[in-house]
Structure formats: C-alpha cells, structure tokens
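Note that one protein chain is taken out, while the other chains of the complex remain in position.
So that you can tell them apart, the chains are marked A, B and C in the order they are listed, and the count of residues begins at 1 in each.
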Amino acid sequence: MSGECCRDIVCEGCPVLLVIDERRRFIFRVRRGARLGSDRGVLRHDDVIGLPYGSRVRLSTGVEAVVLQPRLVDYMERGLERRSQVIYPKDHGLIVMLLDLRPGMRVLEVGVGSGYTTAVLASIVGPEGHVYSYEIRGDMAETARRNLERLGLLDRVTIRVRDARQGIDERDLDAAVVDMPDPWSILEHLHKALRPGAGAVFFMPAANQVARLLQALELSGAWTETRVYEVLLREYEARSDALRPRTTMIAHTGYILYTRKLQAQQT
Amino acid sequence: MSGECCRDIVCEGCPVLLVIDERRRFIFRVRRGARLGSDRGVLRHDDVIGLPYGSRVRLSTGVEAVVLQPRLVDYMERGLERRSQVIYPKDHGLIVMLLDLRPGMRVLEVGVGSGYTTAVLASIVGPEGHVYSYEIRGDMAETARRNLERLGLLDRVTIRVRDARQGIDERDLDAAVVDMPDPWSILEHLHKALRPGAGAVFFMPAANQVARLLQALELSGAWTETRVYEVLLREYEARSDALRPRTTMIAHTGYILYTRKLQAQQT
Amino acid sequence: MSGECCRDIVCEGCPVLLVIDERRRFIFRVRRGARLGSDRGVLRHDDVIGLPYGSRVRLSTGVEAVVLQPRLVDYMERGLERRSQVIYPKDHGLIVMLLDLRPGMRVLEVGVGSGYTTAVLASIVGPEGHVYSYEIRGDMAETARRNLERLGLLDRVTIRVRDARQGIDERDLDAAVVDMPDPWSILEHLHKALRPGAGAVFFMPAANQVARLLQALELSGAWTETRVYEVLLREYEARSDALRPRTTMIAHTGYILYTRKLQAQQT
Partner (left out) sequence: MSGECCRDIVCEGCPVLLVIDERRRFIFRVRRGARLGSDRGVLRHDDVIGLPYGSRVRLSTGVEAVVLQPRLVDYMERGLERRSQVIYPKDHGLIVMLLDLRPGMRVLEVGVGSGYTTAVLASIVGPEGHVYSYEIRGDMAETARRNLERLGLLDRVTIRVRDARQGIDERDLDAAVVDMPDPWSILEHLHKALRPGAGAVFFMPAANQVARLLQALELSGAWTETRVYEVLLREYEARSDALRPRTTMIAHTGYILYTRKLQAQQT
C-alpha cells in the first residue's frame, strides 16, 4: 500500500485513534511490539502498522475496531491532559471565524489553561504563524506544554509563565484570545500589544463578568465593534430510523465577547 | 505613521469596512478621489488614506465613523453578492473544527453557491492549500468567482462547473464539504476522491434529508464516525447595564453531518 | 346541528377565529348582518352562524377559510391590544407549572402591562379563583381591563391602579407573578401577602436584573428554593417532506426566577 506515513498509512511512531465503539476510543502512538488492552480485547500495535487509515482491525477477541487519524477534536475529547475548565470546539470554531484566523498570523493568548485553545490557534496559524501564550500558573503551563508537544505544535508556541496584568512583551499582534477571571484588568496592556484594528476575544463563564467587561470597554473608549455571543451545540442521535437530538447537551461553557482595537485619537 | 499597507495602514487600493453605526456599515476599496455617500454624510476616500486601521474619521456632516479591516465575516454580512441560501459563520466554525482544517490541506467542495464556504476553506488552507469546487449552475459559479476574486482568494480555488454526481476528478483529498439537495447521490464518487480516513461534512436544511443520508451511509458500510449536529448562535445586546440576548435570532440554517471514509475491506 | 353555543356551534355573539391562510387570521365576535373585509375577499357573518366550529366557509371571492374557537394564545397573537412588552405563551406555560396553578387559587400579579399574563392566570384559576393585579400606570390598567373584558375574564380579576411598592392589600395568597423593572423593591410587601410556603415568579428581560434580585433574595434570608430559567421555543416548518426549524425565532423574552416564601424564624 502506497501513501504518506501518518497521513495515509499507519507507520511506527504515527498517532492513531482506535475506535472500538462509541465509548471505547483510544489515542496512542504506534510502537512496534506494544499492546493496547481494553475490556473488549487486546490490540497488538504490529497489526496496524502498514495499514491505511480508515481500516478495520481485529482485537485478540475477534472484536472489530477502526484505525483513524486523530483530529484535534478527538485529542481534546480524550487524548490530552486536562487540569482546568476548557473551551470547547463549538466555541473554538466561532473564535476562529470572529478573529479571521489564517495561516501566518501572530496571536496572543492570555490564560493558557490546559492548552486546548493554544492548540487550535497554533494549528490554524500554521508553521508560518506564532502563538504567544501567557499563563500565571506554572503547573498549568507545564500541562499545556506537554499537550502541545504531544500534538506536535509546540514549536509554534511561546509559553510565558507570567502575569499578563504586569505587561505583555509582544507588539503588533494580529489577534488575541483572553481566558481569565478578570479580563478587564488586562485591557491596557492588550491594547498596546495589538496591531491597529486587530480583534480580541474574551471567554467568560458568568454573565456578571460580561457586564463588567462591557462596562470597562465602554469607559475606556478604546475599543469598537463589541459583540457578545453564546454558542449552543446540539448533537443528534445519528439513527436514520429515529433521528432526534441527544437527550442531554453541554448547555453552557462560556460567553464569547469580541471587540476591536480603536486607535487613539490623534490631536 | 509606519506600518504595512492594507494590514496596518489604509493605502490606495486597500479594502475598508466603514462603520457609521450598527446598521450603516460599508465595505469598499479605497480609490483616490472617490466618495462614499450615505444618509448620514459623505466620506471622501482621500480622508482615510494614510490612516491606521481602527481610526475615527469624520463624514461631511461631522458624523464620526470608524475605519477597519473587513474580516471575512464582515464581507459575508454585507460585502458579497448572494444568489443562494448560504452557510453561516456559526456553521463554518464548527465545520473547520470537525474537518481539522489546516494550512496546506486540499479540500473538495460540492455545491459552491455564492462561494461563502469556499472563501472560508480557502482562507484557512492558505496559499499552500487548495479548494476544488464543483457547481452545477454556471450563474452561481460566476457569482462565487467574483466573490472570491474580491476577497483575493481565487488563486487557491479551482471552480468546476460540472455535476459532481457524474464524477470527481481529484483524488487523495484531505476533506470535503457537500452542500446539495441530494447528497446521497454523491457518496461513491466522494469516497474515491478522499484520502484514507478523511472526513466529510454535509450541510442540509431539512431533517428528512439527514434521515435519508444516514440511511445511505448505513447501507454503504463505507463510512464511520458519523455525527449529526446543529449550531445555535445567540447574540446578546452588548449593554453593560442591560445584558440580554437579542430578541430574535437565526434559529436554523441547516444540520451538519460529519462522517469519515472507511477503507474497503481487504480480502 | 346540535351542540352548545360558542363551544360547538357558532351563534350570534360568539367569538370566532377566521383563518384564511397562515398570515390572514382574524378574531371577531359574530354580529348578524356584519361583514369582515380582507384582501382575499369578504366574509358575511351570517354565513357562519349555525356552523359547527372547525367548518370551512367561502369568502365572497370563493376563497376558503376555516372558522375556529379562538384560544387564549390566538387572542395573544392578534386579538388583543398591546401597549407593552408582553410575556409569551412559552413563558406562561412554565409559570403555570412552577406555581402549580390550579382552579380556585388566589394569585397576585404585580405589573399588569397589557393583561396577557392576567388572562392566563384568570383562565386557570377559574371562576372559583381570583387574580389581584397591581399596575402603576392608569393607561395600562385600562388596556388590560378592556382585554380581559373581551376575553370574558374580568369578573375574576381585581385591578388596582397603584404602586405595589407602597404596599399590597391582600394576605394569604397562593402565588404571585411579578413583572416590573425593580422587583427587589417589592420583596417585603410580597412576603407579607403570600401564604406560608407560597411561590412567586419574577419575569426580567436583563441578566443584570436577575443578578440584583438574586442578591436581594440572598440578603433577605426570607426565601428559599430559588431557581432561574429561560425558555426557548423552536417552531418547525410543518412540512412532512421538509421538516425543519423555522429560520428565525424569538430568542429572548426574559428570564424567569422562581422562589418560595420562608417563614420567619420563631424564637
């Protein structure tokens, strides 16, 4: 079978998403001689080497599973360490659109958490772009670093273990994502770090935070085009004979506030 | 004022989003000597040349406006021709996440419509990537072409005015977005066009279409990891003293079905 | 045709909902000799007298229409005067459930507005129950009175044109609905007016109001079982071949806060 390693064909060292059934999903890197155990049977890594992705394999018990490339959203679902509340893909998608995220952009992140959002930003800005991430807690920064390393995205990210309320080193950045409890305290430094007209997104769990940030933005007079959103994602039971929304859903992760930098009045 | 033309500074030929107020928003390209009229006053293009984006300008009447870089979502709101129902940014965001869209990817699109989705795909795959777009209607294809040209994204897109149900030329593509009334009729050609394990997204307005496509996917046995979603976006009144969701919202654009290519069983 | 007047059979003086099509809906009382004009034709009232409800009739043009009993929700849609923002049926339904509304209950209402909520309360408590409604604005009270009279519910309602913040006359009431901008200012009077353990619902458009009322409730220590809700109603296109949610919806009317009266500690 021809094809590119880790893109088309499973080679040693490639990441794999193994799907046994909806609840038994595993992400791992293939190592010759290794085994993956589950309550449905054992997978010998050797059995998947050389297969094209999308292939079926049999566990030791004869149970069938499927071998796939793990997407970023698959990693976020179960392939990464999580030390904090995280922003969800439904919100990441809107953030990408609001910030007009594209290859080559240089993006600021304040509040790294477990690095999930960092990964999304780094993935889309690509190897030509860069993400500058401020995180006040050293343990969080370490988790994020390990997650980004696992995803192969660490080279596009600079993690600074520092309180961004004390200042931001970078200038002329294309966009920013802020996820911290008191985002109003970062506004001045943020303004300096962004290029003219650049957008920033703030993620906040509580309505009180949104009201307070709106007030700070209004008072500053240094921002424009402010919008507040919330994304609700409904997933359906994918059954052709009984199509219906799932019984429960994630009803709230946080509010998303978007705003753009206004230039100081030139007098 | 230093800075890069069209990124930091408004130069002749740069695109501008002029915001007078929430309802008076204009997107245009700056031409020396030109004027933009509105019921609130006239803007002389010459007045914005040399300004950093994010600056305030005065119209002939003294009314203030703001000059910004138009984002893709701004264009989609009012800067492009629209000849068809379009997919909305709320949906585009999720599609980007589901397909793991990244710089350099080669993406298939079936059903171009006005080219909005094409623009999102082209923007994120970047200059190293490419979008192959099939559209059965010549007039639609023309509209999409003009829109993409306006956005400066046409060089990354190949538009084929052809019925994809008759076949798809490309092979080994990284992802696909399908927006057509009878997506079940494209499944075999689509399967051949995708690389192993690649994902496809289908956009459908009606539940009946979803049920029928699910049935076709189940019968074919050639796809896996099928999921059905719907994105609801709530926008809020961005007032610090009276924060509340807007009274009306777009309650439905379409259902999003995601699935992945399974390899044929090797016997 | 046998049957009861105004229940089964259209008699002179009975209310009628005439449905020509989805947008042409009229509510009126039948008067011998009268005519109803529309851009689709004229209905002679005499033509519907004696018909069972649910019958088809022909307008002067030959166009068909249907004659139905108007429900309360039909009146609220187009058969009543409206002088204010109103609470919607989707919210009324939840309020009925939260307050355990039943025949015979005595209910307080603060902020009558156009009387829509009054009508719902009066309808469910029935002839054995009663609604005491406070409204600070005389013109509103008049509108509500006319609406309730039209609905035949005025005899179950006492409207007091008075500021409830100055005191509430009634005692030992079974439930309350409060719709005013500053509901925190009514809490003490409200507490006195309710029977032990009774529930109250507050309707508020903005999140800030909810936060402030929650704070007042917490500080008072005189309430328990506080809950905050929001009801989203999606309507679908009722087409068997293309079932889909309507494109737009009422995304927000207000937040609903429920709480129950706690007895003062006996020391």
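FYI, a contact is a pair of C-beta atoms (placed from the backbone, for glycine too) under 8 Å apart; a residue touches a chain by one contact, two chains touch by 3 or more.
Predicted model, so just to flag it, every value in this text is computed and none were measured.
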Residue among C:Gly37, C:Pro52, C:Gly167 or C:Pro181 touching the omitted chain: C:Pro52
Touching residue (missing chain; options B:Val73, B:Ala207 or B:Ile256): B:Ala207
Chain C residues touching the omitted chain (full complex): 3, 7-9, 19, 51-56, 66-69, 71-73, 89-90, 92-98, 100-104, 120, 123-124, 126-128, 172, 195-199, 207, 210-212, 214-215, 218, 224-241, 243, 245, 255, 257, 260-263, 265-266
For chain B, residues in touch with the removed chain: 207-208, 210-211
Positions on chain A where the hidden chain makes contact: 205-208, 234, 241-253
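Just so it is clear, only the chains that are shown with their structure count from here on.
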Euclidean distance of C-alpha centroids - chain A vs chain B, Å: 21
Set of chain B residues in contact with two or more other chains: 207, 234, 241, 243, 245
